[in-house]
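What you see is the complex with one protein chain gone and the rest in place.
Note that the chains take the letters A and B in the order they are written out, and that residue 1 is the start of every chain.
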Amino acid sequence: MRALAFAWRSLVRQPARTALGVLGVAAVGALLFDMLLLSDGLVTSMRDVLDRTGFDIRVTATGELPRGGSRIPNASAVLKTFAALPEVERVMAIRFADGTVGVAPRSRTSVENDARPPYDTVSVQAVDGDAPYPWTVLRGRDVSGLNEVVVNEAMAQDLGVALGASLPLRPQCLSRSEVLPPTTVRVVGIVEFPLALGDFIVGSAMATLDAACGGNSSDEAEAMLVRATGDVDVAATALARARPDLRPMTNAQVLGRLQRTGFTYFQQISAVLTTVTLAFALLLITVLLTVSVNQRVGEIAALRALGLSRARVVADVLCESLLIVGFGGLLSLPLGFALAQGLDRILKDMPGIPSAMHFFVFQPQALAWHGGLLALTAFIAALYPMRLVAGLPIATTLRNEVTS
Amino acid sequence: MAAPAVTAQEASLPTVLVSRQVAEELRITEGAVVQVAPPEGSRARQFRVAAIYEPTPDPARLGATIREVRLHLPDLLDLTRDPKAFLGTDRVEAVNIALVDAGDARAFARDVNARLPGVLARTTVDAAGGGPFRVLERFHLAIALVTIIAATVFLLALTIMLVDERRETVGVLRLIGLPTSRILAQLAVEGLFVAGAGAVVGLAMAAGSEQLINRFFQWRYDTALVFVHITPKVALQCVAIAVPLGVAATVVASWALLRRNALKLVRR
Partner (left out) sequence: MTSTPATPIVRADRVTRAFAMASGPVIAVRDVSLAIDAGDYLAVRGPSGCGKSTLLHMLGCVDTPSEGTLEFEGRDVAKLSDRERSLLRLRAIGFVFQRFFLLPMLTAAENVELPQSEAGVGRRDRQARTRELLDYVGLAARADHRPSQLSGGEMQRVAIARALANKPRLLLADEPTGELDQTTGEHIAELLDRVNADGTALVIVTHDHTLASRARRVVTLRDGQVESDQAR
C-alpha cells in the first residue's frame, strides 16, 4: 500500500479529528485566500477602473490627484495645445463642482407640508471634449446638448430620479458669494461613474455647468484626461514638454502613488493576516499530527520492526499532512470567495473609495500562491512529527508498549 | 533642543502651530519665525511657531505625508481673504453642526439646502458607512469572527485528542462505578483550568505583540495612529469568549467519549 493510500486510511480511522483538522484548515485557508486577494485587489481594481475611463494620462496643475490641488487655468487653450500633439489621440477637460438638486418629495419624510422640494447635495462632473465620456451609460443615452445631464444609479434609486426627469440644479460656481437661481436640466441617461466619489453624481458637458453658473465660471479644469495614440510614456513626455507648468501622470503612476499612500494599509494588513493564518494552520496541523503520532508509536515501531523503512514511515506522516491541508485548502476556496464578498461589502463603505472599486479581486496567481503557501505549510507542519517518527527507537518503544 | 530666546519683536508676531512632519522636513523648531502664504505666494506674513503638534492620524490618509499648520481663525481668514469679495473676511469654509438626533442629519441637510441657496449641507458621517474608523472596526470584527471560528475548530480537535488519550482512565472510572456526570464535571474543571491558563497566556502574548505592532506601523507610516489597543474591555471580551469556548469544547469532546461503551474504552 502506497504512502498516500496508507495516510488516507490513517486519517479515516479518526474521522472526527480529521474532519476538524480539515475544517480548521478550511477556515484559515479561506482567510488566507482573502488576504491574497486583498494584497493586490485594490491595485487591480483601480487599474481596471482607470482603464475603463478610456484615458491613459491625467494632467493636473500640481501633480496632486484630481480634487486635491489647484485647477488648471486657461483650460480651453490647454485643450487645444494637447489635442494638436501627434502623440495624443484625444483629450478631455474635466471639472468638478459641488451642488444641489431639488427632488420632488414623493417619498421624503421631512418637509412634507412645505412647498419647496428638498435639495440633495450632489457632485457634478463636467467635461469638455468629444464623446465617449469618462462614464458608462447603463440606461438611456449620453449627453449631447445643453442642459442635458446623466446621473448615477444611486440618484435614480434613492432619489427616484427617472429618465427624462427635469431637475433644478444649483452648482457652486466661481464666486462663492454669488447664488444663482437653479438651472433646470434634463436627465437623459443613468450611468456608472468609475472614479466618482460621493453618493449622488451628475455628469454634464462643461457648457451646461457654465450655463448653470450664468456664464461666469472660469476657464479652469481640475484635470485633462488624455488618451495616447501609441506609447503612453512617450505621450506623457510630449505633454510635459508642451506644458512644463503642468504635471502629467500616467495610469501606472497614479497607481503607484495610490499604492504608496491609500492602499498601503490594506497591503500591510494583508501581509500581517497572511502570516497569522499560516502560523495558525501550521500550529493546528503540527499538533494534530504530533498527537496522532504519539498515540501510534507502538504501531509505528512494529512497522519498523517488520521492515518498513524510516523513509516510508516518515512519508506516511508527510502524506497525512498533505491530505489534511489539501482537502482543507480545496474547501477553503468556496468559503474564501463567500467571505471575500462580505468583506468587500464592508470595506466599500470606506469614504473616499470610488463606487466601482473593489478590495478583493480574483486573480489566478492568488490561487497559485494559496496552493503554494498551503503546501509549504503542510510540509513545515509535518517536520516535527516526521522527526519524531524518524528518530523513534524501535526496541525501546516496543518494550514500553508492553510494559505500559 | 531649547527654543531660542524670543525678542520683543518676535513676541508681537501672531502664533502658528506646525505639524511634526513639517517641522522635521523644514527643520523648524519651537519659537522660530516662519513665513506663511496662500498658494499663489503673495501676501506672505510672518508667524512665530508656538508649538509643534502631532496631527490627528487618519487611516484614510495612511502613508501620505501630512503637511499642515494651524493658525488662529482670524489670521487664516486675513491671509486667505479675497480682496474683491463683498463680504470681506467674515466668511468660513464650513460650519459643523451637531444635531440633537443624529438620525435627522440627512433630512436636516436637505432642508438647509432648500432654504439657503448657495450653502451646501451634507452629513459628515454617512449613516450606512460610518467613517473610516467605523468601517475598519467592522472589517476587523469580521476577521476576528473568522479567526474565532477557526480557533474553535482547532480547540475542538485538540480537546478530542486530549480526551481520547485518557479513554482508558475514563473507561476504568466508569467500570468501577463513577457516574458519567461526575467524570464529566471533573473533565470540565480540567478544561476550565487549561482554558483559563490559555487565556492568560494569550493576553500576555497580545500585550507583547501590541507594542511591537504599534511601533512597527508607527515607524512605517510616520504616524501617531494606534493600530492595536488592548483595553480592559477588549481583554475581558477575549477571556469571556475563550474560556467558555475552551470549557465547552472539553465538555463536548468528553461527552462524545462518555457515551461510548465503557468496555470498549478500556480495550485496545
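In this section, a residue touches a chain if its C-beta (ideal position, glycine included) is under 8 Å from a C-beta of that chain, and two chains touch if they have at least 3 such contacts.
The shown structure was predicted, so the numbers you read here are calculated from the model rather than taken from an experiment.
Asker: Quick one: which shown chains sit in contact with the chain that's not drawn?
Answerer: Taken over the complete structure, the missing chain's partners among displayed chains are A.
Asker: Who touches the missing chain here, A:A84, A:V234, A:A305 or A:A338?
Answerer: Candidates A:A84, A:V234, A:A305 or A:A338; residue touching the omitted chain: A:A305.
Asker: Spell out, residue by residue, where the missing chain touches chain A.
Answerer: 1-2, 9-10, 12-13, 298-299, 302-312, 394-395, 398-399, 401-402
One rule holds in what follows: only the chains that are shown with their structure count from here on.
Asker: Which residues, counting only chain B, touch chain A once they are in their complex?
Answerer: 39, 59-64, 85-87, 91, 104, 107-111, 113-115, 117-118, 120-122, 126, 128-132, 135-136, 138-139, 142-143, 146-147, 149-151, 153-154, 156-158, 160-162, 164-165, 213, 217, 220-221, 256
Asker: Going by the contact rule at the top, pick out the chain A residues touching chain B in the complex.
Answerer: Contacts found on chain A: 16-17, 20-21, 23-24, 27-28, 30-31, 70, 98-100, 102, 108-111, 114, 116-121, 170, 172, 175-179, 182, 199, 260-265, 268, 272-273, 276, 280, 283-284, 287-288, 291-292, 295, 339, 342-343, 346-347, 349-352.
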